[in-house]
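Left out: one protein chain. Kept in place: all the others.
Think of it as A, B, C and D in the order they're written, each chain with its own count starting at 1.
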Amino acid sequence: MTQLTQLIVQGISTGAIYGLVALGLVLSYKATEVLNFAQGDVVMLSAFLGWGLVVAASLPFWLSFFIVLGISAALCFLLEAKIMRRIVGRPQFSGVMLTIGIGFMIRGGVSMFFGPESRSYPTPWTGQSLQLGGSVVAELNLVIVGAAMGVTALLYYFLRHTTLGIAIHATSQNQLAAYLCGVRVKRLNSLVWAISGAIAALCGLLLAPITLVDLGLWFVMLKALAALVLGGFGSAPGAVIGGLLIGLIEQFAGVYLPDGVKDVAPYLVLIAVLVLYPRGILGESHGRRV
Amino acid sequence: MSAAFFEVEQLSLSFGGVKAVRDVSFSVGAGEILAVIGPNGAGKTSLLNLITRVFDASSGSIRFNGHEISRLARHDVVRQGIARTFQNIELFEGATVLENLLLGRHRADHGNFFSQMFNLPSVQRAEALSRERVEDVVRLLDLAAFRHRPVAELPYGVRKVVELGRALAAEPQLLLLDEPASGLNPEETRRLAYWLEDIQAELGVTVVMVEHDMSLVAAVANRVVVMDQGQVLTDGTPAQVQADPRVIAAYLGT
Amino acid sequence: AGVADKELVLGTHLDLSGPVAIAMPVIRNGIQMRIDEANEAGGINGRKLRLVIEDNASQPSQAVRAVDKLIRKDEVFALLCPFGSGPNVATVKKAVDAGVVCFAPYAASGLVRQAAGQTPLLFTTNLNYDSTTSAAVKWATGNLGSKKVGFIYQEGPFGELVGKGVKAALAAKGATLAAEASYKVGDLDFSSHVARMQAAGVDLIVCATTTRETIAVAAEVKKLGLAGVNVLTASPGRAGLTIALGKDAMEGVYGVGTWRIATSDQATADEKAWAENYRKRFKAEPDDVAAAFYDYTSWFLQEVRNAGRDLTTDKLVKALQASTFKGVSSYDTQRFVNNHIDPEWTRVEQVVQGRWTARSSVVDPAKGAL
Amino acid sequence: MTALLSVRNLETWYGPVRALHGVSLEVHPAQIVTVLGANGAGKTTLLNTIAGVLAPSNGTVEFEGRPIAGKDADEVARGGVVLVPEGRQIFPFLTIEENLRMGAFARKDTEIANDTDQMYDWFPRLRERRRQQAGLLSGGEQQMLAISRALMGRPRLLLLDEPSLGLSPLFTKDIFAMIKRIREHTRTAVLVVEQNAAIALATADHGYVIELGRVAAAGSCEALSRREDIKEFYLGGASHHLPQGVAGGIRPARRRPSWN
Partner (left out) sequence: MARYETGFEDGRRLLRGKAERLAYGLLAVALVAAPWVLPAYHIGEATFILIMCVASLGLMMLTGFTGQVSLGQSAFVGIGAYIHTILLTQGVPLPVSLLLTTAGAALGGLLVGMPAIRVSGLHLAMVTMAFAIVCEHVLGRWKSVTAGHSGMAVPDPTLFGVSLGGPRAFYFLCLVVLAVVLILLVNLMRSATGRAFIGIRDSEAAAQGLGIDVARTKVLAFSLSAACSGLAGALLAHQMQHITPEAFGLALSLQLVLMVFIGGLGSLRGAILGAILIGLLPSFISSLKEALPARLGAQFGLELFVYGAVLTFFVLLEPGGLNARWVRIRKVLAEFPWVRKSSVHRTKVYMKSERYR
């Protein structure tokens, strides 16, 4: 029984991270229909920046926290404004190609600037854990779950119920028409990327204490992608549900299924779900009129 | 008129709560031009979509040349000899006009996969034949100037014509046109009228066309079916329906 | 090839951009330091040394191309300490077939040897992961009283080989593995692996892991407060770096030591000088892995010198086969027997107050204690 | 009276192709102006350039005395010039309601709800379907949505690119009646491109004829409607619209096969 709750708790908290990274992807996808493959690298970069501020520059954690959020947001803002904007109107996959290239540059750049070694830094949550209904939970995990829920709720409200949120949907569906409605499309897109960058930074800062500050942090991207697709591209709650699902699948497959299945279980589920529901779990279904 | 060439009977279609087509029946004789008119949202496009199997009818039957076609696979409808155009223009944007027209002839025999790979003489002959047929269409529709232009950069009116050409290239017995004259000016509409007459007279093709331009309908249609709210309101010759007070109230206006 | 009048060209391929790039700086520093020293001393037999470093990204396919380039374009004389089991297994045959000496690949020695076929050109210095881990597990069952053993391993040759050792040790005692859990390079989360161990009720977790993963497993065990569960990491995880990063989480973890940690308190004068030198050169704390690769390079160069001015591959191979060596990181003098380092000195160590501390005597799994 | 919109010498290129060769025209406050022209004449290009969808490479566009040429479409729209583009650019996955809400995006006043109601009154079809995804509407319904979305922005100058495209004859008449009514109520000026020249000339005050990217004729609508060439090409012949049967009209000569 405690084993079971332990697994669920653990699954939810890893899944929340996947979901959180996926939320960043949802945002940039929503506005610009670019699947930002560099998101994982921004996560990684933020973790390194966090290390730089907390350890190398000895700033207090919370100050560094907000600075990193700001830097990452600014970076993504510029990325959209200076680079992504140039490929507007090209096939959707160009965005993927471009962000892959940019991701490589970020990874290479971090490795050139900071060096490829792993490192770690203390956070208010390092090493704290508490008993919760008979199972042990790291405080950090609670923070992660809390952050994921909070960000999802905010985004959900923002995208569904504010005019600006609807404008984001509108912009991605028909950019020309959005311009004609007077939406400041360029500014809006950059803004959305900035938010998505801030979310990535949040992920990086929350992941670092669990996994070390490491170049390999970008790998979280693969799981986030799976979460994103599973939840149905471009749905904020879907991304989080997808993330949680993958987190839980990994935990349970890791313990109850034969060794090795765990690594592919999320992908097998992904394939199965998409073949059955080609638009993912919460994907909007839309016919096309001819 | 028994054993009609093309016949639709008690056809219905609904999307959730919206009944787009309700118990529609009509028939077309071989070589006729039938116009379908009606207010916006009356279900005309949906009707064409039913015939070309984009949607499954919730009930009713569609008979063509004596065959029931309402259960065929979507791509098999063409083999029966039915080709269509689309209201919102569905061209292959990445291809040239010529390629679009050749694609219209997809159902003609071009050899199997392997003989195509090895470009066997039979394939070469078939391709040359297709090109010849396509050139006939180019000549008919006066598209020679655009032959090698990518369709993406053509003006609206020309694109409409290319789409018509693509449907003709399939050498259909029944041609379904969805608002062929929309976006054309009167001069161009008149050209279209001539083409339709040629298509009917020289190629012997039967035409069912959805159209809002009454001048075109009046000029070429043998018969008119008027739809409203998914149902057939009335049918008759162009002159008859144009004089029908219900049609005037719902569709033509005064 | 590679031997010019004034220059000797050597090559290596490391993971400069792939998942194990973290571990590369110290390796490269170690090799480079020795080569620079030699060059500063005027070269060897009148030849300066030039080391060409290629990236293999831990990808066998990329390693193949890197080695192709080293052999055909740079025409290197030897491959010095190339990294990774996968890359080496994929490329070693190509190298030795081309008549290039492959010295001290950092990879599962047995597998590389198997891939190379019968050849005198391959010299392996990396202790076999299976025999060394096997010895350590035997020690643990005896001295720690471990009964149920679980195994967390990296998918790939390295993990498989460690697993072979663990199973062999258990089989000798008539036992089997209680649970095993694999991970892929790059995995971040080890909670399910440890949960699997917990579910199986193990009291010893053997890890075929490198730096980050070792720390993650140790931290997870700490977090769950699993009493009486010991963690034992195979040699790649037993490194100074692991403690430096893992800090408190690593306290109490056991490791399989395959070379001496030259920076310990009991360092000799030589070792202290080396450490000082390292600090000066790289402005970083010296590391045991760096020391090990410094040593291997040293050994290689020692025999290049012994082979004389008219250097040929044959001469070098003869010299190496007859050589003995003791460096800053070796427990004692070693030589090559059948081109593999001998004896395979190993000992079990434990992290105590942030330091790897000896727990067993130094043994050669094949022969017994030092 | 100064012009509300004045376009001078406008030149627009698509890559290497020049589509407008220096077009000049004017729209005065509360005036309805129509632009006629054959396929590919450059009418759409003209409207798109005015609205900022395309960038001109030469020439000026002034709206209420301020230059707007080369500005981005959103800025032009917020300045009070709203375009209903060719090919009904609606937001396919938003509901009809949300589409209308987007039309009023730049507005801050409290009249939005009223205006929405007004649109629903004019286009009852949209009210019926208001929670449905706009992409599923029929072609004509989408056209209604596009027009009403533009009206939601309360433009001072409305640019219409073939508003009657796909609309039933009844609705076409309604739309043009509506244009007149809106002009009466809000003094909104309208620049409308239309293939149905008869109704356009009957509604508008002033007209331009564009051929191959140049202004070929201009004048008051009455004057234009009287010109023989315009009757012939844009009004579909002198008296009857189309020949009845093959016998009527002059057939254009068939081209001989041509190779190039």
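We adopt the following convention: a residue touches a chain if its C-beta (ideal position, glycine included) is under 8 Å from a C-beta of that chain, and two chains touch if they have at least 3 such contacts.
Because the structure is predicted, anything quoted here is derived from the model rather than measured.
Given the contact rule set out at the top, which of the displayed chains would the hidden chain touch in the full complex?
A, B, C, D
Can you say which of B:36, B:98 or B:177 touches the chain missing from this structure?
Checking the options B:36, B:98 or B:177, the one contacting the hidden chain is B:98.
Considering the whole complex, which of B:14, B:61, B:116 or B:231 touches the chain not shown?
Only one listed residue reaches the unshown chain, and that is B:116.
Out of C:64, C:244, C:267 or C:362, which touches the unshown chain?
Here the residue in touch with the unshown chain is C:64.
Which is it among A:4, A:74, A:105 or A:130 that touches the chain not included here?
A:105
Give me the chain D residues in contact with the hidden chain, please.
Within chain D, the residues that touch the unshown chain are 13-16, 53-55, 57, 92-93, 135, 259-260.
Which positions on chain C touch the chain that was left off?
16-17, 21, 24-25, 53-55, 57-62, 64-66, 68-69, 71-73, 86, 89-91, 93-94, 111, 114-115, 155-157, 160
So which bits of chain A touch the chain we can't see?
Given the touch definition above, chain A has residues 32-33, 35, 83, 86-94, 96-98, 100-112, 115-116, 172-176, 179, 215, 222, 225-226, 229, 233, 260, 263-264, 267-268, 270-271, 274-275, 278-280, 286, 288, 290 touching the missing chain.
One rule holds in what follows: only the chains that are shown with their structure count from here on.
By count of C-beta pairs in contact, what is the leading chain pair?
More C-beta pairs are in contact between B-D than between any other chains.
Report, in whole Å, the distance between the mean C-alpha point of chain A and the mean C-alpha point of chain D.
Result: the chain centres lie 44 Å from each other.
Could you give the separation in Å between the centres of chain C and chain D, each centre being the mean of its C-alpha atoms?
Distance between chain centres, rounded to whole Å: 75 Å.
I'd like the Å distance between the centres of chain B and chain C, where a centre is the mean of that chain's Cα atoms.
Centre-to-centre distance between chain B and chain C: 74 Å.
What are the residues of chain A that contact at least two other chains?
289, in rising order.
Which residues belonging to chain C are in contact with no fewer than two other chains?
Within chain C, no residue contacts more than one other chain.
Spell out the part of chain D that touches chain A in their complex, as residue ranges.
51-53, 72-74, 77-78, 82-83, 85, 89-94, 98, 101-103, 105-106, 133, 135-138, 149-150, 153
Which chain D residues qualify as touching chain B in the complex?
Counting only chain D, the residues touching chain B are 14, 17, 36-40, 44, 86-87, 125, 129, 132, 136-141, 143-144, 162, 165-174, 195, 197, 232-237, 241-246, 249, 251-252, 254-255, 257-258, 260.
Which residues of chain A touch chain D in their complex?
For chain A paired with chain D, touching residues are 163, 166-167, 169-170, 173-174, 176-186, 284, 286-289.
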